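For this depiction, one protein chain was excluded, whereas all remaining protein chains were kept in their positions.
Note that the chains take the letters A, B and C in the order they are written out, and that residue 1 is the start of every chain.
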Amino acid sequence: MRTVSLPNEILRVGIIGAGYWGPNIIRNFNEAPGAEPAAVADLQDERLAPIRKRYPAIRTTTDHREILSDPSIDAVAIATPISTHRPLAEEALAAGKHVLIEKPLAGSGTDAEAIVRAAEKAGKTLMVGHTFVYNPAVTAIRKILERGDLGRVHYIDSQRVNLGLHQFDFNVLWDLGPHDVSITLYWLGEEPVWVQCTGGSFVQEDIEDVVWLTMAFPSGAIAHAHLSWLAPGKMRTMTVIGSKKMAVYDDVTSVEKVKIFDQGVERLEPDELRRAYRAGDILSPRVAVTEALQVEVQHFIDCIRTGKKPISDGAAGLRVVRVLEAGIRSLRSGGARVAYQAEPEAVAAS
Amino acid sequence: MRTVSLPNEILRVGIIGAGYWGPNIIRNFNEAPGAEPAAVADLQDERLAPIRKRYPAIRTTTDHREILSDPSIDAVAIATPISTHRPLAEEALAAGKHVLIEKPLAGSGTDAEAIVRAAEKAGKTLMVGHTFVYNPAVTAIRKILERGDLGRVHYIDSQRVNLGLHQFDFNVLWDLGPHDVSITLYWLGEEPVWVQCTGGSFVQEDIEDVVWLTMAFPSGAIAHAHLSWLAPGKMRTMTVIGSKKMAVYDDVTSVEKVKIFDQGVERLEPDELRRAYRAGDILSPRVAVTEALQVEVQHFIDCIRTGKKPISDGAAGLRVVRVLEAGIRSLRSGGARVAYQAEPEAVAAS
Amino acid sequence: MRTVSLPNEILRVGIIGAGYWGPNIIRNFNEAPGAEPAAVADLQDERLAPIRKRYPAIRTTTDHREILSDPSIDAVAIATPISTHRPLAEEALAAGKHVLIEKPLAGSGTDAEAIVRAAEKAGKTLMVGHTFVYNPAVTAIRKILERGDLGRVHYIDSQRVNLGLHQFDFNVLWDLGPHDVSITLYWLGEEPVWVQCTGGSFVQEDIEDVVWLTMAFPSGAIAHAHLSWLAPGKMRTMTVIGSKKMAVYDDVTSVEKVKIFDQGVERLEPDELRRAYRAGDILSPRVAVTEALQVEVQHFIDCIRTGKKPISDGAAGLRVVRVLEAGIRSLRSGGARVAYQAEPEAVAAS
Partner (left out) sequence: MRTVSLPNEILRVGIIGAGYWGPNIIRNFNEAPGAEPAAVADLQDERLAPIRKRYPAIRTTTDHREILSDPSIDAVAIATPISTHRPLAEEALAAGKHVLIEKPLAGSGTDAEAIVRAAEKAGKTLMVGHTFVYNPAVTAIRKILERGDLGRVHYIDSQRVNLGLHQFDFNVLWDLGPHDVSITLYWLGEEPVWVQCTGGSFVQEDIEDVVWLTMAFPSGAIAHAHLSWLAPGKMRTMTVIGSKKMAVYDDVTSVEKVKIFDQGVERLEPDELRRAYRAGDILSPRVAVTEALQVEVQHFIDCIRTGKKPISDGAAGLRVVRVLEAGIRSLRSGGARVAYQAEPEAVAAS
């Protein structure tokens, strides 16, 4: 753990990127105790106008370097297109800023690794915006898994589909995949052995709008996700099949987001062709309705203050990028299994 | 079309196999106008006792040859373990009986082909019990597809999962897969180019209780199915994504089994980063509640009388077996894509 | 408790009435250990034909007196039109038979009372077919209430609606009302103070196809039910609001028929305009899937053998009739509150 010399004041944050997600980050830093959004940069001034209107106290600029060169700013949140993540993050870390960067960490393992190294070198907090690992329902299932309530995880099946929002420069695996991969790795606490991915490009050429992603883990667990921009309705359902119980996490419902099914195989006797199944109670534990981004932003502030490692630190972000890269390789090679490359020791130890 | 010389009387049917499915077949032949269940054979007499009690007029026997040698019996329905399908079907056809055989047609393409050839040689009707293609909801979607309402099919995603019923001698692909494969081939009217399958054996060694099956078609369509004996609840949902509309077939609900979504991509302009989606009406057409097996049994009777080819004829049953075989090969070779072997001309022409 | 002199053999039951419900009763006595359906009577022989076909061992007749005069028959189940309940029940009890009679016990309190007295005089078991009080979900909620888990019951709201089945000689209150009334009285363990009923006759003149029934109880609890033959879908939902928790019983779903909501008012401080609500876990306890009629039939057999009083004994059936009668009076008098007449002591003590 690093020595932390942050003064006991308000953490001043600069936000780079005011497109789709940026305003949410601004709003949450605005409401978070112990921090304030001090400045916002975006290349397009028309995106800054509504921010000025809503938050007159926040400085806006079309040049992010104004933020990086401002010594009163402690940290930056980067919510820009993926291809800019590495240069911006390296620049910010070199300028001595703590960095919260939107998911995915980078568009390649090489870039992601470079960012992780830059944070190491700068001795600053690097956190990736894998918002879902801060979602109270996801955290609830993680705790249930840690307690062993579900037993050994057999498999996880996920449906993450809706109509739109087609991206033009990357496919649905890069768009929706970071959620499933980050949640799954967080729940299982292990890295996959291999990754497999199949899909189709139905609306735009060479940009998959539907993929099926499979990950196999050392423990024997398999995770499978259906990711799509082409579906009749919005689904955000992850089902965890354990040896003892089963759990369903449905992020679309407003009630009963988590359900624990006391169900399983009771007895299988091939010799006598007998089987029995247990179908017991179904419990939907109370889950807080706190916005995940609020928890994430608070965690970022806490990690900066205490020097502790974020749950979604650079290493976690790098693992997600590695899985996605392996998925893309599988997709480009006819759905073959692609070995997941564990992080080199130097990085893993970061 | 063959010459048909069936007398204008009641079709007399013998049923071989009185296990799980047999009694349903008996009941439906009992209620079908124009046919009657004349005799039932099963190796275990204790399975015949309740049939004798319920249908005193039906002759029962532990020796199926009694049925085959009875000249007053016109047709047999075979509902026995898969491994016995070929010998029983060949025997029945050789004895001049029309044959309705439970799905899957056989445990291998070789056996399935042999049965198809035997039916050809005997000049008798051969039909496979792919009950779902006689389900009114499945037929409704087939008609919608034929009318072109959905446009070009992009992909089909299926969830066919529940807790149990684990089989001891074959895996979930052979157990539940015939449904998805037969429905998909019926809807699309084409045979796949390749098949891919991944899964896990979590409860019994080497017998997969969950698989994910992918089929790619010449038209560009992809079909993907999640089949599992390990799930918290029963799901029987098939989603068809077309270029114009989308359809959902949910066999578990008692109402709104079919829904047509007038939804799709309206405009995608990568140059200007613009997209628009159409989200119109949702229509749930009225679907008859007729039991699929009743329709199937009636179709069998009609085909025998008229000489016309059943929807689920031997060739259709063979195609399903070929897909399943390819799926097993993929499963055994690390999830590689396995080319689907189209039927040899001789068989295809049957 | 009466002396019981039933020989330790199979209880032989005669069924009078083979219309809609009779065949279910026959089937359940056929499957119940310790009893057998010995004879069935119906005025229309065409209703007896399918019974003869299905159960060749059962004697059928168009004259119920053949059953009543048969000394080998121990008990009768009466499933005939309501107007015939009293004469048939009195005749059967006079002939020394135990009687299971379909709900409602009779079409008037006077008739219901007469039946109860006849059973008293005969010293035979009289049970009313309020099937729902034998439904495992209803029993589960009764137990939850007995344990005090829900606290004091504030109110019960019920939706019992569907499209059809219009009756021609009595309204929806007499048709569907017995279910809500019998369940509510069973759950609360008390008789109402007053009854109120409003409704409309939209399809047939003077025969209400929708009513809203309200019952107020000495404990302060209110029960309200919406009963209708005119609704877009089938609903069978009863919600119990307690001072500590809330419960929902949904008889239409195949899973999670019972749900317990750990929800309620935590704090209300009018002085400071403050309120807080508790929204805790939701539990769906495992409920057996046993058919309610099977439990009912077994209970009837047990009560005859042991001499114990059935849960839905004559007094319970009489209470339901009294509530319905009060409801009709309210309906006919502009929805006024009508006092519920408690049973005279003589009857209540039966």
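Throughout what follows, a contact is a pair of C-beta atoms (placed from the backbone, for glycine too) under 8 Å apart; a residue touches a chain by one contact, two chains touch by 3 or more.
All figures in this text were calculated on a predicted structure; none of them were measured in a lab.
**Student:** With respect to the chain omitted from the figure, which of C:A41, C:L126, C:L176 or C:V210 is a touching residue?
**Tutor:** C:V210
**Student:** Please pick, from C:T60, C:S108 or C:Q196, the residue that touches the omitted chain in the full complex.
**Tutor:** Only one of C:T60, C:S108 or C:Q196 touches the chain omitted from view, namely C:Q196.
**Student:** Of the listed residues B:I10, B:A114, B:V193 or B:I282, which contacts the missing chain in the full complex?
**Tutor:** From the options B:I10, B:A114, B:V193 or B:I282, the contact with the absent chain belongs to B:I282.
**Student:** From the list C:Q263, C:S284, C:Q298 or C:S312, which touches the chain that is not on show?
**Tutor:** Touches the omitted chain: C:Q263.
**Student:** Mind pulling the chain A residues that touch the left-out chain?
**Tutor:** Contact residues on chain A toward the absent chain are 54, 56, 233, 255.
**Student:** Since one chain has been left out of the picture, which residues of chain C touch it in the full complex?
**Tutor:** Within chain C, the residues touching the omitted chain are 154-155, 157, 163-166, 168, 196, 198-200, 202-204, 210, 212, 214, 220, 222, 224, 226, 228, 230-233, 239, 241, 243, 246-248, 259, 261, 263-265, 268, 270, 273, 275, 277, 279, 334-337.
**Student:** For chain B, which residues touch the unseen chain?
**Tutor:** On the side of chain B, residues 255-256, 262, 279-286 touch the unshown chain.
Criterion: only the chains that are shown with their structure count from here on.
**Student:** How many angstrom lie between the CA centroids of chain B and chain C, rounded to a whole number?
**Tutor:** Each chain's C-alpha centroid was found; their separation is 43 Å.
**Student:** Send over the residues of chain C in touch with two or more other chains.
**Tutor:** 255
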